[in-house]
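Below: one structure, written as structure tokens.
The complex appears here without one of its protein chains, the remainder shown in place.
Up next is chain A:
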Amino acid sequence: MNAPRVNVDPDHAARDLVSLVLTLVELLRQLMERQAIRRIDEGGLTEDQEEALGTALMMLDRTMTELCEHHGLSRSDLGLDLGPLGPLLADTEW
């Protein structure tokens, strides 16, 4: 009885690797987004700094969506459930 073959077809494995990388990028993006909100709430930023911050984060969010679609993933695929620790990422559908 031969050992159960692990058929890892290349593009499937590549897609999972991309998914892991995109999850890390999404984690950083959400972290930076929250830090930006925290910083804006704190004040001390000029109007155009806040404007630039908002625009940059919006572009980043759009790029994330494009990247996911480019690799045939959806944003919710990036979510990682850490079991007892709960979800890694906050779901961004709002």
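FYI, a residue touches a chain if its C-beta (ideal position, glycine included) is under 8 Å from a C-beta of that chain, and two chains touch if they have at least 3 such contacts; residues count from 1.
As a convention for this text, contacts and distances are computed from a predicted model.
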item: Listed names "Methyl-accepting chemotaxis protein", "Xanthine dehydrogenase YagR molybdenum-binding subunit", "Gas vesicle protein" or "Putative glutathione ABC transporter, permease protein", matching UniProt entry of the absent chain; value: "Gas vesicle protein"
item: For chain A, the residues touching the chain missing from this view; value: 27, 30-31, 34-35, 38-39, 42, 44, 82-90
